[in-house]
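Removed from the display is one protein chain of the complex; every other protein chain stays in position.
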Amino acid sequence: MILSVFHETRYSYDAPMRGAVQSLRLFPSRFDGQQVIEWEVSVDNGVRGGRFRDGAGDQVEGWSVRGPLSEVVVRVSGRVATEDLAGVLRGHREQILPAAYLRPTLPTHPDPGLRELANGEAAGGADALDRAHRLAEAVAEAIAYRPGVTHAHTTAAEALALGEGVCQDHAHALIACARLLDMPARYVSGYLLATEDGTPHEAAHAWAEIHVQGLGWVGFDAANGCCPDARYLRLGSGADARDAAPIRGVALGPGSERLDVTVAVEQAQQ
Amino acid sequence: MLSRTAENLFWIARYMERAEFMARLLEVGARIALLPSAGHGYRSEWESLLQASGMAAGFAAKYGDPVQRNIESYLFFERDNPSSVASCIERARENARIVRTALTTQVWDALNTAFQEMRQLERRPRSQLELFEMTEWTMRQAALLRGAIDATLLRNDGYDFLGLGYALERADNTARMMDVKYYVLLPQVEFVGSGLDNYQWQTLLRAMSAHRAFHWAYGGEITAAKIAHFLILNPQCPRSLVNSATLLVSHLDRLARGYNRTTMAQRNARALLGELMEMRVEDIFEEGLHEFLQRMEREVGKLSGMVHDAYLSGEAR
Partner (left out) sequence: MDGTFFNEMYHDGAVRTPYARLEDWMRAMPAELRQMKQAEAEALFRRIGITFAVYGEGGDPDRLIPFDMFPRVFSQAEWRKLEHGIKQRARALNAFLMDVYGRGEILRAGRVPAHLVLGNEAYERAVAGIFPARGVYSHIVGVDLVRTGPDEFFVLEDNCRTPSGVSYMLENREIMMRMFPTLFRENRIEPVDGYPDLLRRTLASVAPQKCDREPTIAILTPGHFNSAYYEHSFLADLMGVELVEGPDLFVEGGFVWMRTTEGPKKVDVIYRRVDDAFLDPLCFRPDSMLGVPGLMDVYRSGGVTIASAPGAGVADDKAIYTYVPDMIRFYLGEEPLLQNVPTWQCARPEDLKYVLAHLPELVVKEVHGSGGYGMLVGPRASAEQIEHFRARLLRHPDNYIAQPTLSLSTTPTFVEEGIAPRHVDLRPYALVGERVELVPGGLTRVALTEGSLVVNSSQGGGVKDTWVLAE
């Protein structure tokens, strides 16, 4: 399948800012399931900085914008040929040992509720892969998809207690549970073509990856009750949402920020 | 040189000059207040003094009515007042501490001693502290620092940033000081040319330590025109605007030569100096003394911003 992506992020400020710096992880991961046909990332009036591949295999590029400025606009567009590998991240070059993804972080910190969830039915799975699948199902059952009830800083424990959330909350909860069962897990950010029933997505998407002995990293999208397939486009990973954020940035100055995001992921004509 | 270091040096000079200005301002106020006033109590003089120095709002918020004792405290000791003598000396010393290695022992000692003695002054009961002792002490500290700078500091770019701080602050202060007169007299135009008027001009001269110098230079009756000429246009007067502008241009020229880069600040300072050198005192009165002084304050503010953009922001390319 060929996915075409258009993604624009606009930060607007109500007072002139002295400058802005950004670290972008907006490049499709290189693995057997993704072939980049064309891809372009740019920041309006920005100066391109260094680009490198980090230990997790993600491509990162630094940008800066000289002030005075009133907005920062990040544009991403391109086409990628994708293939369904049943969620397995095959052929992805990375250096970090999976055990580095066992340490809990603030949003994935376990509480009794998460412990109970992790040690429920899922723990009894036949093997690691089965346990991971069961965990994803358990999380999907425990947290109903409902936008607007949680926010960027909601923790896995809070979302679970609430019983509702969005893809970020599902991913955090699944990561927390997997780590409790001593399975390395991480947060993945990317794009998704459409949900099962065909509704297009408004924003960028996120899911979890769990490391399964023998298979390597396997993606699980608890929010949609499936493993990433050809409709998914993977960008990068991290220990949690903040760590895996496709855009990290800061603008210097007194103004307050407003964020507008437009994402369009479509299936391109073959 | 690191821009922040230049900025620290620049502000050491500005704060010390400002401390001295505050002391002089207090002295003007106290002397005017001693005068048996013709119909309007000293309250209004103190008020106009606060107006001219731009501290009226801050004072009102803290104390309300302008009682002399409170004004003295506010202008001298008050830490909530960023322009008080104590605040200025503390900030000057703090800026110096940060760039300690860019200063000589003598310069640091002068600043540090001023700071330590200020703390001792603060501990003394106010009833035992005469205003004139406080103002004289301040001017002595400022002079000691100037002396240490002149005698021991390397004449590199750091010296120029100190010099710029001094020149800009002094120009601003002279303009403001002269404007006190405007505020004092504003409600009673009929006093112009009266004995009271003359006494006020004299007080102003005294506070600028220019009383004797003025008489040597001009002699005869004190008139507004002579004073304006002396404090604005006469290069012999160390605090005159033309002198500050000359200093400004010389430091900016040295920096431009040293860095091999001309700046907007340099061009504007030269234009200002040119104007002041060409000017006759009649031109000033034609424009209106108050209006002229206000314009000068704006020019100085603009120049200060240009110095910041050219050297202190570290972003000029």
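Just a few scattered comments:
Order of writing sets the chain letters: A and B. Residues in each chain are counted from 1.
Following the convention adopted for this analysis, contacts are C-beta pairs under 8 Å (C-beta built on N, C-alpha and C of every residue); 3 or more make two chains touch, one makes a residue touch a chain.
Nothing here was measured: the structure is a model prediction, and the numbers come from that model.
The undisplayed chain touches these shown chains across the complete complex, A, B. The chain that is not drawn here is touched, among residues A:A86, A:A100, A:A144 or A:A268, by A:A100.
Checked against the hidden chain, the listed residues A:R10, A:R90 or A:R248 yield one contact partner: A:R248.
Subunit B residues in contact with the hidden partner, per the touch definition given at the top, are 1-4, 6, 97-98, 100-101, 157, 161, 255, 259, 261, 311-317. Contact residues of subunit A toward the unshown chain are 19, 21-23, 47-56, 60-62, 64, 66, 94-97, 99-100, 102-103, 239, 242, 248-250, 252.
Criterion: only the chains that are shown with their structure count from here on.
Centroids of subunit A and subunit B (each the mean of its C-alpha atoms) stand 59 Å apart.
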